[in-house]
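Take a look at the structure set out below.
Shown here: the complex without one of its protein chains, the others still in place.
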Amino acid sequence: MCLAIPGKITAITGQLDETFRVGKVSFGGIQKEVNLAMVPHAQIGDYVLVHVGVAISVVDEEEAKLTFEYLKKMGEVEELLPNQIEP
Amino acid sequence: MKFLSEYRNPEVVHQYLDELHRTVTRPWTIMEICGGQTHSLVKNGILDMLPEQVTMVHGPGCPVCVTPLGVIDEAIYLAENEGVILCSFGDMLRVPGSKKSLLEAKANGADVRILYSPLEAVKLAQEQPDREVVFFAVGFETTAPANALSVVQAKHLGVKNYSILASHVLVPPAMEAILGDPDNVIDAFLAAGHVCTIMGMDEYYPVVEKYQVPIVVTGFEPVDLLQGILMAVKQLERGEAKLENQYARVVQREGNLLAKQTIGQVFEISDRNWRGIGNIPMSGYEVCESYADYDARRKFKLNLSPVEESKECIAGDILKGLKKPFQCPNFGTKCTPEHPLGAPMVSSEGACAAYYQWNL
Partner (left out) sequence: MKLSLQLNCPMPKLDFEVITLGHGSGGLLTHRLLDAGVFKLLSNEFLDEQHDGAFLNLTGPVAYTTDSFVISPIFFPGGNIGELAVNGTVNDLAMCGAIPKYLSLGFILEEGLRMDELWEVIVGVRHAAEQAGVQIVTGDTKVVEKGKGDQIFINTTGIGLVHPAAEIRIGRIQPGDQVIVSGEVATHGIAIMSVREGLEFETDILSDSTNLNFMVEKLLDELGGHVHFLRDPTRGGVATTLNEVAKKAGLGIELLQSKIPVDEQVEGACEMLGLDPLYVANEGKFLAIVSKEMAEKALEILRRDPKGKKAAIIGEIVENHAGQVILKSHIGGRRVVNMLPGEQLPRIC
């Protein structure tokens, strides 16, 4: 559910306490103030997933690439399977 | 945009489509839970590109569609109170309550404001100490942490003129309601990627076990959706039933612990009425006692009489995937996006609205 998009942290602007850790996130060049309380380890340069002004996850760059290797890997795996189902 | 544009690459999309066409041998019915996923499937024209044997059913993952009429009436009642500024996400403005929508109430003078974030509502409350600011806190689990955080922040700052009108719904109970229906037609699910970003994946293992149904946690971009559908179809073709994670770049098995903690601070699970489906036990969030001062229902002693939904609307069948929108006698005639009879025609994520627009 829900519209959440990835953006790059460009600044950490406030850290009064946990609930108020705030930063600037860039989405294609526009900057929005985003609450970073739920991604305490996220740093400047990290990409975070933002929903309604709150960062809810850090994007894992390694995992991100895997989607593009999935098909290739699957092809390799299926060649090895002895009793594969014919498409 | 990074981590967005790559997942819209036409070549990769077509590779997935080709593999899907090669893999599928029998008809399968897959439900995508989340309204955002429905939106993406329709917006990108993916539905037509899928193999004929794969039928996508649009699930009840649209908080706009499943918000009961009575709750919208509550929001309008508050908005029409002169001392109140009612703040809301844009999605809710056009949904008609039993008599009118928030947008119509606004046109008649009610102070209704669209905000991007509930945290802005807290700021507004600080700027307007003489008015009561109420945030219409609608959403699935994805939005709950932000709504909860706004309440935590307000309490922390000593802001007394802020409260939320909560209408949160939870995904797993909805899935169980669908799967538990004797007429269930769904073979596999694409679980809502952003809900799982918050809540993690553990809630879904028991569902997979009990109903022996594949569930793939899936993202929202074309490549994500196609990979998710492919993973589900592969399981179905092999007779498997597992929980898989397509959206691993943001979803971790345990979810976001801080987000879950924040939810747990402010909300407790309660029974919830889903428009078009009815009451599903333990399927919603209510503000808990320790934050009672920030619960608009308690604060304003809301006690509106229950509202009956339109008897003509077959939302329940649509949301569970038992019927398609064009099987409804009122589809496109009495019931259109301009004059919706019920939930699924209201928001553009609703199954009926999506079909209405996509009438090629």
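Labels for the chains are A and B, by order of writing; each one numbers its residues from 1.
Here, a residue touches a chain if its C-beta (ideal position, glycine included) is under 8 Å from a C-beta of that chain, and two chains touch if they have at least 3 such contacts.
Nothing here was measured: the structure is a model prediction, and the numbers come from that model.
Contact with the omitted chain, checked across B:Gly45, B:Gly83, B:Pro206 or B:Gly278, is made by B:Gly45. Of the residues in chain A, those that touch the hidden partner chain are 1-3, 5, 7, 24, 26-32, 50-52. Interface with the hidden chain, as seen from chain B, comprises residues 1, 4, 8-10, 13-14, 35-36, 39, 42-49, 62-64, 87, 89-91, 93-94, 103, 113-116, 120, 124, 139, 143, 222, 337-338, 347, 349, 357-360.
One rule holds for everything that comes next: only the chains that are shown with their structure count from here on.
We define each chain's centre as the mean of its Cα atoms; on that basis chain A and chain B are separated by 21 Å. Taken in their complex, chain B has these residues touching chain A: 1-4, 6-7, 12, 15-16, 19, 22-23, 25, 33-36, 61-63, 89, 116-120, 139-143, 145-146, 149, 152-153, 156, 171, 192, 194-195, 197-198, 223-224, 227, 237-238, 246, 248-252, 256, 258-259, 262. Partner chain B is touched in their complex by these residues of chain A: 1-6, 8, 17, 19-20, 27-28, 35, 37-40, 47, 49, 51-54, 56-61, 63-64, 66-68, 70-71, 74, 85, 87.
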